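With one protein chain removed, the remaining protein chains of the complex are shown where they sit.
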Amino acid sequence: MNLIREIWQSIVRRDPLSTDKGKSELVFLNVWLHIHPAKVKKEHFKFNHTFYLGFITFFLFLVLVTTGIALMCYYRPYPSVAYQDMKDLQFVVFMGPFLRSMHRWAAHAMVICVFLHMCRVFYTGSYKKPRQFNWVVGVILLLLTLGLSFTGYLLPWDQLAFWAITVGTNIGGYAPFVGNYIRELLLGGHTVGQEALIRFYVLHVAVLPSLVILLTIVHFWRIRKDGGLSRPIWKLKPNKPEELVTIGATPQTAPLQAVAASSDKTYGLMEVVTGKPIFETVAPEEEEDAVFSYPFAFFREAIALMATVTVVMATSLFWHAPLEELANPAKTPNPAKAPWYFLGLQELVSHSALIGGVVAPSLMVLALLVIPYFDRNPSRRPSDRKWAIWLFTIFVVINLVLIVIGTFFRGPGWAFVPPWVHVVAGAE
Amino acid sequence: MGRRLPQIFFALSLFALVLIIAAVWQASTPSWKKYQHEYLQMEAQGEPNAVTKAAVLNTPPQIQQILLPGLQRVDRCTTCHQGVEDPTMKNAPEPFHYHQGLGPHVPSKFGCTICHGGQGLATDVKDAHGNVPFWQTPLLPADYVRASCGRCHKEGDIPGVPELTEGRRLFETEGCRGCHKLNGIGGSIGPDLSEEGASLRSPQWLEQHFLNPSAVSPGSAMPNFHFTRGQARALTYYMLSLTNADMGAYYASEPLIPSPSYGRELFVQKDCLVCHSIGGVGAKVGPDLLGVTKRHSTNWLDEQLVNPQLVYPGSSMPAFDMPATERKAVIAFLATATATDAQAIVAGKGQAPTPEDAAIAAGKLDFGRFGCAGCHGTDLQGGVPNPNAQGGEVPSLLHLASDYSKDDVLEIIRNGRVPPLANTKGPQPPLYMPAWKNLLSDEDIHQIVEFLWSKQQKSQDNW
Partner (left out) sequence: MNRRSFLSWGTAGMATLGSAMAVSFGAVVRFMTPSVFYEPPQTFKIGKPLDFAYGAPTFLADEKIYVFRDRDKGFSVASAVCTHLGCTVKFFTNDDQFHCPCHGSIFAESGKVVHGPAPRPLNWFEVTLARDGQLLVDKDKIVPASYRLMV
């Protein structure tokens, strides 16, 4: 049986997990796990600080990729057959309605969670130096998520899909100079038709997911290099220094010279093995607060993954994603509404196409992008940041209110109709 | 919470296992499997051979699908309706009941939804019967199913569906095209009816609408034509048959039904009376054909039409090379043909109407067909209300000659006219005379004018 042990050890080349060395090697010798540090401070786990929203968003993305690939086996992106394939998924394919529903609910959840994650990062001030550019990467990921949701929205080719994308691309067309050209690029024509469908499909299954994956890699890498997941450092014990981390040795100091300890430092392999940091001294109390990633971090991540997946599965068992009637370019539903995350935009557009459809959203995105550079306050403590928190909250509330108005308070002809008023639909 | 992590992990894993098993169970127990099982039990009942019985009961459940590319659909109804082509299921309860009277309309060539409506792609009851939101063609009620015959059989009489013939006739003569477009021809005051059979309007709504338009469509400008129930139903049948115009083209470029009237057409076209007679009327070269279907079987006659030499070698009757439908139609005509028919055919051939009569007849046809009768009445009496027009109603055309010359009327028909207002500050009247110059040729308009003049009543005034 030495042969079996030999084969096993040729695959699993680390020490047993019962040893500290083995626990560390599981992390830094493993290609899938080595983004993690071998040891993590317990503060990184605080649920009430991050709510694990970043993880949840990422896991939702994984759910979307797997269910999406499954759905690709049965879906053809051509107007003549797309709707029939949706019906086949609904009635004929084994677990068709379940997988399709998982894909749809996970998509909605991902848009919501990426937004909540952004709010959390803002409220915990985790975008401040040195993490400014990671915030920018995050905003781009937010826009890519909205793009994925938008491109996927067209694929069922029902009335909701067709007209939502007609409205959405028309809003985009209002951009000055480039609006019409970008619209033409997206649609492959002047109206939503078969060229639009194949382009949206390519964007949805190939281009945008690739960009998301590439930027996610950058996003995760930077988190690691910037000292790991966000912690509420303003709540840490007072004898712990709060200085900023330096990556690697500073130019002014020679190697092997001790510099002041950093509260953000994560351990490298060398420090674990020798017990002594190369670049910095470490206070003994700090060592106690650090636990091995395996099992403490991984278990929590696994639980977050399981919770995300099971919630999406449970929802999909009981609520199946809807499908309206076949897309009919000759018949516009009244009202024709964009996907819910763009309804705030559509509400603005209804007041003014240029200001509402182009200027306001552009300013909003620009404002988001510059936050880390605009905010000169180095403190992350909430009580030091009252203005920032208020402004951001107002921004969030305005967006929510606009979306709520667009969803519930707009009826036929975009007239203001409270949802509690019973609207008698006219004969078609 | 940290201590309980493995327990939470276990709980969530268990939850995940339960959920995936639930999903698999949900996908494995669709309702159609239950129906198939029931059907197999009915089939196996009374089967004496135990081996066959076991084989029948163990038939694996499978979705039955009929691909109909020519009809642009896929029908899965036979997944549950397994007894449709099985005569032994005459007394079986639904959904296993045998379908009587299919004739040539077998499911493998026609599917089910082309006649019955419903959602062929679906595999559960509610969705398949189409009584769900976002499906526009639910199952037609039993009273109205025969209307679907008109979806393919777009012309001619259909045996067993006199309502369609009547509906088509009413549509052309009551002037519906005055306000409604059908296949590109007609007015724009009401909606286009070219695909009315595929709209969301139910048969019951359509029938009610014909009986009293403003009751079901408040504010509608459509007048009440005071149709009888039978007429409303006939028109409803016609509306239900108006779906995608390509439907019938899939199956035949020739007329589809071997009806006696089609047979008569062929009889005339092929000039049978050059050699034959019916009841003594016609030529004496070949035998008289009166009552021929009583003397010979249909098969014999059919063979005769295919290969006349077979029965009478040396016969001078040519082989007409007619396909089966045409042969059946001629034989159907001969079954009821009398000497009077022969006389009409002979007479029809020799007689040519005078140009004036022809013009008036053509004008009368156009008057009904293009909807003039819709506003001006089939007897030219006018009277349809037109609020705030001078006179308050569409004018009668019976006294045109007193006020206008033929050329005046020609111009009005060509260019249309908005009626003068009774109260100039009031709203525009809803009805107006449209311009017909783009739809009707000058010759058509001339014929209509001739028709109108043929109907003029002499004025009571003595000049």
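As written, the chains take the letters A and B, and residue 1 is the first residue of each chain.
In this text, a contact is a pair of C-beta atoms (placed from the backbone, for glycine too) under 8 Å apart; a residue touches a chain by one contact, two chains touch by 3 or more.
Small disclaimer: the values here were computed from a predicted structure and weren't measured.
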Full-complex contact with the absent chain, from A:Leu26, A:Val40 or A:Met95: A:Met95
Contact residue for the chain not shown (choose from B:Ala23, B:Cys115, B:Val281 or B:Leu301): B:Ala23
Residue of B:Thr88, B:Asn183, B:Ser214 or B:Thr338 in touch with the missing chain, whole complex considered: B:Thr88
Missing-partner contacts on chain A, residue numbers: 70, 73, 88, 92-96, 99, 295, 299, 306
Footprint left on chain B by the chain that the document does not show: 3-4, 6-7, 9-10, 12-14, 16-17, 20-21, 23-24, 27, 62-63, 65, 67, 76, 85-89, 106, 108
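Here is the rule we go by: only the chains that are shown with their structure count from here on.
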Chain centre separation in whole Å, for chain B relative to chain A (CA means): 55
Of all residues in chain B, those that touch chain A in their complex: 1-2, 5-6, 8-9, 12-13, 15-16, 19-20, 22-24, 26-28, 63, 74, 76, 119, 121-124, 127, 133-136, 199-200, 216-217
Contacting residues of chain A [partner chain B, same complex]: 45, 47, 84, 87-88, 90-92, 94-96, 98, 158-159, 295-296, 299-300, 302-303, 306-307, 309-310, 313-314, 316-317, 323-325, 427-428
